[in-house]
Each structure stands twice: as C-alpha cells, then as structure tokens.
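Below is one structure, written out as structure tokens; comments come after it.
A single protein chain has been omitted; all remaining protein chains appear in their positions.
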Amino acid sequence: MTQEPLLRMEHIGKEYFGNRVLADVNLTLQRGEILGLVGENGAGKTTLMKILFGMPVIKETGGYEGKMYLDGKEVNFDSPFDALDGGIGMVHQEFSLIPGFSTTENIMLNREFTCYSPLVELFGERLQTLNRPAMRQRAAKAIDTLGVRVDPDMLIQEMPVGHRQFTEIAREIDRESTKLLVLDEPTAVLTESEAAILVKALRKLADSGIAIIFISHRLQEILDLCDKILVLRDGMVIKEAPTKGTEIRQIASWMVGRTVEDKKQDDAVRVCLEPILRVDHLWVDMPGETVRDVSFDVCRGEIFGIGGLAGQGKLGIANGIMGLFAAGGAVTWKGKALKLNDPHGALEAGMAFVSEDRRGVGLLLDEPIDWNIAFTAMQVQGRCLKSLLGGLIQWRDDVAMASLAQEYIDALGIKCVSSRQRAVELSGGNQQKVCLAKAFAVGPELLFVAEPTRGIDVGAKKLVLDTIRETNRHKGTTVVMISSELEELRSICDRIAIVDEGRLAGMLSATASVEDFGLLMLGAGKGPEVAAGVR
Amino acid sequence: MKARRLVVRAAALFLFVALGVFLFVNGKGHDILLDNKTVTMGDQTYEAFASALISLDGKKAVEIQRRERLPEMLVGKNHVIRVEVMNRGGKVIQTREEKFSLGLDRTWLISLPMLISGDARWIQVFKTGEN
Partner (left out) sequence: MKNKSFKDILISNAVPIIFLVLSAAAIPLSGFTTSYLIQEMVTRMGRNCFLVLSLLIPIAAGMGLNFGMVLGAMGGQIAIILVTDWNIVGMQGLLLAAMISTPISLALGWLTGEILNRAKGREMVTSFMLGFFMNGVYQFIVLYGFGMVIPVENHAMLLSRGFGIRNAINLQGVRQVLDKFLMVDIGPIHVPMAAFIVIALFCLFILWFNRTKLGQDMRAVGQDMAVAKSAGIAVDRTRIIAIIISTVLAGYGQIIFLQNIGTMNTYNAHEQAGIFAIASLLIGGATVSRATITNVFVGVMLFHLMFVVSPMAGKTLMGQAQLGEYFRVFVSYGIIALALVLHALRRRMDKERERQSLRGGDAPAPANGH
C-alpha cells in the first residue's frame, strides 16, 4: 500500500453493562472509497458509527476498546462536534432539519455567513446580521456538488422527502473539512427513482475524493454503489469482500446465517380451517412503528408470526388492531367488522394483547400481582366483582381475585412471595408471565403477544414461549406473535409474515429457509412466488 | 479583539451608570418654599418687605406679599432666582438675581429678606417634622 488509508479502525470493541456488542472489528477506508456496512438490527453497525462519531453515550458507558486513525493520526473524539472538526460528516436516519427553514438556511445551519454589526462589541458575536446572498450562493454550490436539483429557497416542510435527504447530505459536504461521510439508511425513506439519483450523487462525491460509509438494508443499492462491503453479525466482522462478484443471496446469508438451535417440537402440519381475523389495508399511526398498508388473514387455532426489522411497523399492527394507536382500514373479526380505535371493544370482542411495553402499558407496576392479573378481566368482563342492589353498586371481590391470581401463579410458575407482592419487585421474566396471566385471565380467543422475550434471560425466554405454545395447543387460543427474533418465531409459529417499511414484504411457512426470511426483511423479496399468501 | 470588547463593555457599563447618575441629579424635583417673613438670625433681623415679583429660571414671575410663603417646584440642580422688591405703590425699588444649586434634599426654604440683604444663609434645607 503506497498510501496511508484515510480511516483505519483497529480491534474496536464495546461493552454495554457487561453486554458485548462489538468485538475486534477492523476496518480500513481509502480516500474516495465507498464502504457498504450491512448487518441485522443489533449487529453493531450503529454502535460502531457512534464510536467513530464520538457520541457521548459511548463515553458515558465506559468508552471503547481499540484504536482509530484518521489520516494516519490516532483520534479519539470526545463529542460529535470534535468529529465534525476532524472531518467526519454524518447523515442520520431521522432528518435533522428545521422544517420551517429553507434549504439554504438548513445547509448553513449554525454556520451562517454574517456581517459585522457594532453591537457585537456589546452583546457578543450572535448579534451579527446574516449575509443571506452569500449563504444562498454557498448552499447552491453544495447542492451543485451533489449534482441534484433542489430549490435553495424552498421550505423543508414543503419539499418531497428525497429533497430533504439531499439537503442533509449537502449540509455535511458543505463543511470544507469533510473527508469522510457516514450515511445511516439514507434511502430508507426514498422512492426508487430518488434513491437512484442519490446513488449517482454519492458516486460523484466519492470521485471528488470523499470517502463514504454507507449503511443500508437495501442490498441491491449496496451492490450498485459500494466498492467493498463489510458484514457485521453479533458484533463481529463476518465478511469483508469487494462488491464485485458478490450476490445479494450471499450477503443475506452472511447476515442472518445463524445455526438453527432447536427445531420445532411438533411438526404436525395444521390445516387452516377458517380465517378468524381478516385485516384489510390497515394503517396505524404509531410513532416509530408506522404501518402503511397491511392485509392478511389469521386462521383459527394457529400461531401467526409477524417479524421484520425494528421500526418497520410490525409492532404497529397489534397496537393498531387493539385500538392503542390511531388506525384505519378494515378489520373483520369472526365475520363481523371490528370497530377500530376502541380498546374496550377489542377486549370485549375476545382479543387480548400482551404489550411490548411491559412496564408502561402492560403492568400496573405499583400494584400487587393479583390486581394486575385480574385487572382486565374485572374491567371488561366484570369478573371478581360483587354486586349489590342488582348490580347498581359493585365492589372488588378480593377473595376471588386472590384465587384467580394463585391459579395463574401456579400454572405459569411465577416466582413471588405471595399474590400480594408488588409487580415492580418481580424480575423481567416473571413480570412477563404476569402480563401473560393478565391476558389469559380474560380467556381470549385471539391473543396478540408483542416481543414477549425482550429483556428477559434465556431460561425465562423458553418458559414464556412454552407457555404461549401450551395455551395455543390446549386451550385453542389463536395467537399472533410479534417478535424481532426470527429464530423465536420460527420455533413456534405456523406461518410468519415479514413486515418491511410498513407493508407486508411476504409471508412464509415457518419451515422456509433462513435466507428467504433474510431477503424479505431486507426488502429484497422477489415478489409473487415468495409472497404467496399475501393478498 | 477580546481586550477591545472588554473595554467597550466596561465603557458601556460606565456610561450606563453615568447616565443614571446624571438623570438622578438632573431630574430630581425639588419643592421650593419662597418665604417673605421677618427672620431673626442670631442678633440680626431681616425685615420682610411689602411685596415682590419672583422669577425662577426666567419663568413668568409670581407676586408675593408680606408674611406669605409660596410653594414652587424646580427640576434639576442649578437655578437662578430673580427678585424684584416693590414698594407699596407697586414700583420696583430693588432687584437682585442670585444663582444657586440644590443638593439632593427634597424641600428647600428660600428666605427672601435674607436674600435681598445678602446673607449667604438665604437658602436652606427645609426639614419637615416626622408626621
């Protein structure tokens, strides 16, 4: 190698509270080179970029291992501002633009050109007036460099998403010192043609000598744009390869290629008798989990899985149907239309929901276990209530509540001192069981379970999954399970739908290969033949 | 650059305080009591005169009779008083113009007989009893 690489990261590692998220990552990047960084959610891409960018969260959690060299000099950024000064620009997943400002104002944000005003001497630098013509010129130049057409005077809130993305990139490259540009999922919000323009613009930038790290789930873009590709899985570099001669399928299998640990226990093929729940063009406005257009059927008695990467909308589906977030479209429950945006109605219809937000929605943390378990049943079905005067006055039946709670404590093996213990004192796994018990107590025909194993340890995970399977097998409860962990879904579900960008990317039998699931999750599904079963 | 800024700011602060002091002194309203009574200072007695025209700072003159005490209001520190003593026939018999400056006290007493006679103690702070 004749030239010192622009960026060299050596043996980078990082632990969060004893949880290893990155181990021994090595990376080199030349000037003008484009690196595609791929990996599943939680593979460590974001953490790696946070280390590079000097995000305070890294320092606050004990720093990182390994060394970084920029232009041959060792660097260790204390804050993102240091990284910016060092010549690293970053375009984040969410837009960091001011909606009511024009393109120019955003590109020049906090780097505005100013004219001297005598008041500066009295009240400080910020009383200089803005030099708008100069700013506009500078912004126009940055947009030009990108080779795209964006109106410098248009307000951000009035422009299409694609132009917003270009504005962000223009802002980063406008800094004179920028040598390295990190783009985290820049195309996620773009239409295909916009993405194509972006790819072209990035290529142009790279030709001018700026190195680019490009993070994307759209593998085709990676192949189109990047010079080389780095695959992360579970915090380790799985593969570093030039993009030439690499195929999407290969990348997908590198990304998700875990060994399958436990096979399904009962492989009896179950036939779909009749759809119990039919969802038509559902949309849900859940922040961070937007559902745009989803249609599917759930059969009576099956375990239906919904998977997909974080933030793609899989959680929104359950929250929308149960009425917790504003939703629209049509949901048919046992042949009758279900009223949306009505949590009580959904519960009364015989559905129950174990929320992913255990501590927020799922539990009354400061109340005892028996209250928690009996709460929904009491509210919706009037159980555990004593009536007086023909139901005019009702009050709690503590004895009935205690016995109901005890029944589930025994059945699910909830580890507690007594049924009067407060929920907040339980461990994560046991809290999850209380949530399940609360849902079971309603005796639902359909149970939504969202992220049931999130944040609980391995042993407890298995117990929770077993409980769900058992309820399905013995009580005939239809289950819709939503999880980010594909393996978990594959181990207990009959069919699995994959959600991508708020839409169904496809539906597969649980026995389909990991690779196929991987492709669907990454939005690279091939359409009709994979997506069979999607209406 | 930094030093200049410091100097400018210090100067501005100084100007601010200076302007405050200036306004305080220059805008202070004083109650003046013009007194035409016979006064005895030690062994000296100053006789009140029949009537006089008094003009403060060149404003329109007011007439004062024997044994009268007229209240007037003055704003600021330096002033001029012009007294024209008249005889019973209303003819000016004596004119005297004096410059004076007022301190920060609110109320001042000007004894016209003393002023005419040239006793330097003609203007004094007027103490009101605590009420």
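We call the chains A and B, going by the order they appear; numbering starts again at 1 in every chain.
As a convention for this text, contacts are C-beta pairs under 8 Å (C-beta built on N, C-alpha and C of every residue); 3 or more make two chains touch, one makes a residue touch a chain.
Keep in mind the model is a prediction, meaning the values are calculated, not measured.
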{"item": "Touching partners, among the displayed chains, of the absent chain", "value": "A, B"}
{"item": "Of A:276, A:482, A:498 or A:522, the residue in touch with the unshown chain", "value": "A:522"}
{"item": "Hidden partner chain, touching residue among A:5, A:275, A:328 or A:343", "value": "A:328"}
{"item": "Candidates A:138, A:218 or A:469 - the one touching the absent chain", "value": "A:218"}
{"item": "Residues in chain B touching the chain absent from view", "value": "16, 19-20, 23-24, 26-30, 75, 106, 130-131"}
{"item": "Hidden partner chain, residues of chain A it touches", "value": "80-81, 96-101, 105, 109-110, 112, 114, 117, 125-130, 158, 190-192, 195, 218-221, 248, 281-285, 290-294, 326, 328-329, 500-503, 505, 522-525, 527"}
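As a convention for this text, only the chains that are shown with their structure count from here on.
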{"item": "Touching residues on chain B, where the partner in the complex is chain A", "value": "4-5, 8-9, 12"}
{"item": "Residue ranges of chain A in contact with chain B within the complex", "value": "121-122"}
